[in-house]
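The complex is shown incomplete by one protein chain, all other protein chains being positioned as in the whole.
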Amino acid sequence: MKALVYQGPGKKAWQDVPPPRIQHPTDVIVRIDTTTICGTDLHILKGDVPAVTPGRILGHEGVGVVTEVGSSVTTLAVGDNVIISCIKSCGHCIFCKQGIFAHCLGDEGAVGIGWVFGHLIDGTQAEFVRVPYAETSVYKVPPRVTNQQGVLLSDILPTGFEIGVQYGQTKPGDVVAVIGAGPIGLAVIMTAGLYGAARIISIDLDANRIAQARKFGASDGVNSGDADWKQQVMALTDGWGVDVAVEAVGIPDTFEMATQIVRPGGHVANVGVHGKPVALRLQDLWIHNITISMGLVNTNTTPMLLRLIAEGRLDVDKFVSHRFKLDDMLAAYDTFGRAAETKALKVIIER
Amino acid sequence: MKALVYQGPGKKAWQDVPPPRIQHPTDVIVRIDTTTICGTDLHILKGDVPAVTPGRILGHEGVGVVTEVGSSVTTLAVGDNVIISCIKSCGHCIFCKQGIFAHCLGDEGAVGIGWVFGHLIDGTQAEFVRVPYAETSVYKVPPRVTNQQGVLLSDILPTGFEIGVQYGQTKPGDVVAVIGAGPIGLAVIMTAGLYGAARIISIDLDANRIAQARKFGASDGVNSGDADWKQQVMALTDGWGVDVAVEAVGIPDTFEMATQIVRPGGHVANVGVHGKPVALRLQDLWIHNITISMGLVNTNTTPMLLRLIAEGRLDVDKFVSHRFKLDDMLAAYDTFGRAAETKALKVIIER
Amino acid sequence: MKALVYQGPGKKAWQDVPPPRIQHPTDVIVRIDTTTICGTDLHILKGDVPAVTPGRILGHEGVGVVTEVGSSVTTLAVGDNVIISCIKSCGHCIFCKQGIFAHCLGDEGAVGIGWVFGHLIDGTQAEFVRVPYAETSVYKVPPRVTNQQGVLLSDILPTGFEIGVQYGQTKPGDVVAVIGAGPIGLAVIMTAGLYGAARIISIDLDANRIAQARKFGASDGVNSGDADWKQQVMALTDGWGVDVAVEAVGIPDTFEMATQIVRPGGHVANVGVHGKPVALRLQDLWIHNITISMGLVNTNTTPMLLRLIAEGRLDVDKFVSHRFKLDDMLAAYDTFGRAAETKALKVIIER
Partner (left out) sequence: MKALVYQGPGKKAWQDVPPPRIQHPTDVIVRIDTTTICGTDLHILKGDVPAVTPGRILGHEGVGVVTEVGSSVTTLAVGDNVIISCIKSCGHCIFCKQGIFAHCLGDEGAVGIGWVFGHLIDGTQAEFVRVPYAETSVYKVPPRVTNQQGVLLSDILPTGFEIGVQYGQTKPGDVVAVIGAGPIGLAVIMTAGLYGAARIISIDLDANRIAQARKFGASDGVNSGDADWKQQVMALTDGWGVDVAVEAVGIPDTFEMATQIVRPGGHVANVGVHGKPVALRLQDLWIHNITISMGLVNTNTTPMLLRLIAEGRLDVDKFVSHRFKLDDMLAAYDTFGRAAETKALKVIIER
């Protein structure tokens, strides 16, 4: 079969590889019908994630049809159309029992990370993929939900909702600021309404992205290039700051911004993937009664998000900016890699 | 009357000052029968808290008898024996309505900080003190609770419980590590059992303090001077770290320690008062699904703690290491200021 | 001044009475500009609420301008336009301290009920009203909110949201059934989206009311007169029942219906005011892992609801079916009292 194979920093190929086969009784094999590319895949290609070794098939998002099931699998059958969560869950380790699937200890990789596809085992940017712990790691696509909508639930929607909105303890009436209007920031913006946010402020350096954020549900926009950006944010609150400040970029400056605009008693939810330490101004913040949260998605809200999509309450299709065929995988990477120029959000790659 | 007056960095006096008088209808005047000294008072004396200006009477902890009430006060009467919370609460501002009394906007000082005594208005290390917003800021001492027990509820017990134990989201069965075994760390240790902690690990550089921590409820002790201190902590868990790591010192090193021993899905509760920024290793921690909390006490658990003391469920008297008369205020400061040598925990100062 | 005075079962008059005056330093006097009638007022008129004695001015909803303030009031001034909550809160009793304003012990009436207007003290269907504990019991009408919108926050909106949606523990993705499509049921339906309900099912005997419920946000309707009404509800879920079943009528049959359609692990929220006991089928339900909640509104979500209205996120104006002048109070009662015929929801009565 064909697959997108990492070949060391800066190198990848769409090449022939042996198809996956069942290794454990709890595995299934899925034929990928729809996949996509995540910013994390680009990081891996730069060589930023040393755990990924050459020869690894990339990708952790995918929807497709089950073609083979392991001997203990009873609730999935050949022919089922399923969403593969970016996080596998064994269902019985100490972390899974608490719903922290992000740190599943299941023996694939066994390093306490639920994210294994395209990381510690072969991923979804391929014609077929082996899915470990399938009964606790995939979700059947229900009626009225398309594959395209489904693949947006592999990672980006639950990440925005769980790590941004839920970890940020958003509640009805809150003012939520989202710093960074890239795909993940937009996922936070789209789902903040599920807890009744009164105002959602998109903060970014790019006026076009702020304009786009309004289409995803932002009620207000602030350009962080403006000298008075902070005063603009404060003016959109009662003067004491936002209830929830979501960092959706991953650099020290934006994290610092989040700590500057959060009100006493408020929450900073870090969603960004960081590459260096940040200076936390504890000398000022210790007295502010704030929480700072961070983490990898658990995907335990996937069934709930599926229900909302089926009911027409989340218009996720607007995330899709481009569409490719699997054999055009390299073109899809090229488009997604030049997002500033191509305006790519999520590129859908289909069989 | 006599009072302990701040006279600029490094200078204080026990001197005659005019007695306080009612300024607002919601005020009461309290004759101080029992007070104490807090580490914060020492910081102020060093000049570390610029908002405190020369001439200010220090102290934010006290128990005494109401001697005069403002015209709108109906639920307190002359003769009532009351605990003065270190945090005043107006009861109707946006923060008080949410229980965040720490950031009460009530007009005394009006800077969004509930801590006013010995800071923005005159404090409790005096023969009399004016208490603003009295009906929402003091608690009557119930039967079976002594003044000495009461004064420990002005600040230290609720601070340890609210900012350490509650903000740390402690739950039954948790392993809780408390870094720093000074008075505030001991208050965390004493109250962690209220949420059923399975193990409470005291971490300190001083073996004597660790031994003392065991008397306050620590089940385990680890000397942070040991090269393998972290491994020792991990060995007391399932190998994945503690559920709750409480920072009770206030320096970058101990904050960093807390982030090293917290498990995925766990909580870092900062209780320490910090003077400089700390480097937060977000490049490692972003994926750990942790929360970091911090804040000033709200004292909204004071009635509950009072009930536990009245029922004999919290042996707070063991906090008292020394006892002085009001007129020996300077000797009390001297003893408390040399705590390493005198082994002072809380010094009780009585009329 | 003129006021609507209860004169014993079945009797009322719009008559001259002495104007109210300040009795306590925490009181204010408000000139009523907008008021309305609640179903409870009709109950009182029938003689169902013995605590209400002849001579009492009725009404517990109102918006108006402060004309006089007590001596301890500092945060309200003559001329302020305020919403009077149907629940007064002293701000410092054991219940208020926990946010359970519904059971405020403040000395007006002093029977542990926060609802005093038109019940234990004179109410808002008058030209002027005395408001006790004003600083903790009224809310200034913010810019962009009309008096008409404000009066809907005196009782009905917070009641539907707090006792239906919040006590029902509604969460994103839930299926919520609301039994009864009268004004209070519609308030539940309108606010269930604040916690991201996926489906909101209106259940009623009247097809017209169900049609109206859809305009307030119901996604589905079931006529409880249908023999298979329960199967219809189940078909709108995964077959195991609704997450939240709200009783918004107040009779045994509808309470029983709620317990029949709630799923294992779900919640029954009783909003209706009941006049007799109900038979609770504990022999079946004990094993169902459900909660049943009930209560009087606390109005502690009023500031939050105000913010949502100001942001245009709650279209509350659609509650208003009729509009009267104060002097037409009796006509307003007549129209509201024949709601089945007049299709009255909320009748607005203005100065």
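Think of it as A, B and C in the order they're written, each chain with its own count starting at 1.
Here, a residue touches a chain if its C-beta (ideal position, glycine included) is under 8 Å from a C-beta of that chain, and two chains touch if they have at least 3 such contacts.
Please read all numbers here as calculations on a predicted model, not as lab measurements.
J.: Among the chains included here, which ones are touched by the excluded chain in the whole complex?
T.: Over the full assembly, the chain not pictured touches A, B, C.
J.: For the chain not shown, which residue from B:51, B:78, B:198 or B:235 touches it across the whole complex?
T.: Counting the whole complex, the residue in contact with the absent chain is B:198.
J.: From the list C:3, C:37, C:82 or C:113, which touches the chain that is not on show?
T.: C:113
J.: Could you tell me which of A:9, A:25 or A:55 touches the chain that is not displayed?
T.: Among A:9, A:25 or A:55, only A:25 touches the chain that is not shown.
J.: Give me the subunit C residues in contact with the hidden chain, please.
T.: Residues of subunit C in contact with the hidden chain: 94-95, 98, 100, 102-103, 112-113, 167, 238, 240, 250, 255, 264-265, 270, 272-283, 285-296, 298.
J.: Where does subunit A touch the missing chain, residue by residue?
T.: The list for subunit A reads 24-26, 70-72, 74-75, 91-94, 97, 99, 107, 135-136, 300, 303.
J.: Across the whole complex, list the residues on subunit B that are touched by the chain not included here.
T.: 172-173, 193-196, 198-199, 219, 301, 303-305, 307-308, 310-311, 313
Keep in mind that, in the parts below, only the chains that are shown with their structure count from here on.
J.: So subunit B and subunit C: same face meeting same face, with over half the numbers shared, or different?
T.: same
J.: So, what's the distance in Å between the C-alpha centres of subunit C and subunit B?
T.: Their C-alpha centroids are separated by 41 Å.
J.: Enumerate the residues of subunit A that touch no fewer than two other chains.
T.: Nothing qualifies.
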